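Here the complex is missing a single protein chain, while all its other protein chains stay put.
In order of appearance the chains are A and B, and numbering begins at 1 in each one.
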Amino acid sequence: MSHTVLVCDDAIFMRTMISDILTQAGFEVVGEAESGSQAVEKYRALKPDLVTMDIVMPDMGGIEAVREICRTDPEAKILMCSAMGQQALVVEAIQAGAKDFVVKPFQPSRVLEAVQRVLG
Amino acid sequence: MPDSPTLHAVIFRIGALVCAAPAGIVREILPRLPATRIPGVAEAIEGLVNVRGSLLTVLDGHVLLQQARREEDEGAIVVVDVAGRRYGLGVGGVIDFLEVPAASVAAQADLPGIDPRLVKAVGVHEGRHFILLDIDALVAPIIGS
Partner (left out) sequence: MDLSKYAALFLAESREHLSSCNQLLLRWEREPSATDAVGGLFRSIHTIKGMGATMGFTGVAELAHRLESLLDALRQGQVAADARTFQLLFRAVDALGVAVEAAGAGRDPAPEASLAAALDDATAGRGADAPAGGLPVLPGDDVPRRRATDRPRGRSVEVIIRSDAVMRGARAVLAVRRAEALGVVSAVRPPLLRLEREEFDGRLAFRIDSRATDEELAAVIRSAGEVVTVRFPEPLAAPAEPADRHRQIRVDLGRLDRLMKQVGELVAARNRLGVLAARFDDPTLAEQSDRISRLVSEMQAEVIAARMTPVGEVFERFPRLVRDLARDLGKRIRFEVEGEEIELDRSILDEIGDPLLHLVRNAADHGIEMPETRVHAGKPAEGRILLSATRERNSVALRVSDDGAGIDRAAIVAKTRRDAPGEPTPDALSDDLLLRLIARPGFSTAQAVSGVSGRGVGVDVAMTRVRALGGTLEIGSEAGKGTTFTIRVPLTLAIVRALLADAGGERYAVPLAYVAETVEFDARAVTALRSREAVVVREQVIPTVHLRDLVACRERPAPMRRPTVILEIGERRTALVVDALLGQQDIVVAPFDAPRGMPPYVGGATILADGAPALVLDAAALL
């Protein structure tokens, strides 16, 4: 059975790209969220195996969403998607419970390596 | 008199007077240096001189003791430490470095034409009279608070 994924990013472009990379590698993208609060809501509804989480999103940011999700499910497997130069935010996300991170621009191989580590 | 106390003093001339300062407070003797006037301060302050890269405030001994400058004097600066500060005293010329028995220095005496508060004592050495100046009293009215 393939792993289920929730993709969270406020940009359709990024969501599409991440979904494509993961789908081609045999993952099942079960949902997408464009804000932190949506991510929290959909995580609770869908219980995916993996979440990819953008850091900067409107409404509720990615880090807060991680905190919120980990509060109810400390075992949640969340992969942060960060832009260059956001190291402090990435560190904060890790402290909040994120399990790994990838940095834009994405290389499919790097994304899949990170996903394997998180699910490993 | 090997055991009697001795006075070490630097003897210099200011106008017609032969004066002395205790050697203990004298740091060095400098030749006369061009001074930069400081406006607004007492006339007895000659100005600032450059001593090897440091500034020194020089007082004019002639003005302080109301003596006329003598043409033939080359001029010199006696550098003294007073109350933790360093000043130069402009004099006509330095004569000698003396070591005299303290006993030969008499207590303060009234001398004509000199403010008695500036005189600490009067001494005689080998027939020469000299005035031991009270340097503290000399510079007190002039130096900063």
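Please note the rule applied: a contact is a pair of C-beta atoms (placed from the backbone, for glycine too) under 8 Å apart; a residue touches a chain by one contact, two chains touch by 3 or more.
All figures in this text were calculated on a predicted structure; none of them were measured in a lab.
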Neighbouring displayed chains - absent chain, whole complex: A, B
Omitted-chain contact residue, chosen from B:Leu7, B:Ala20 or B:Ile45: B:Ile45
Residue ranges of chain A at the interface with the undisplayed chain: 63-64, 67, 70-71, 74, 82, 84, 87-88, 90-92, 94-97, 100-101, 103, 113-114, 117, 120
Touching residues on chain B - with respect to the absent chain: 34-42, 45, 47-50, 53-57, 85-87, 141-145
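The rule is short, and it goes like this: only the chains that are shown with their structure count from here on.
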Computed distance of Cα centres, chain B from chain A, in Å: 88
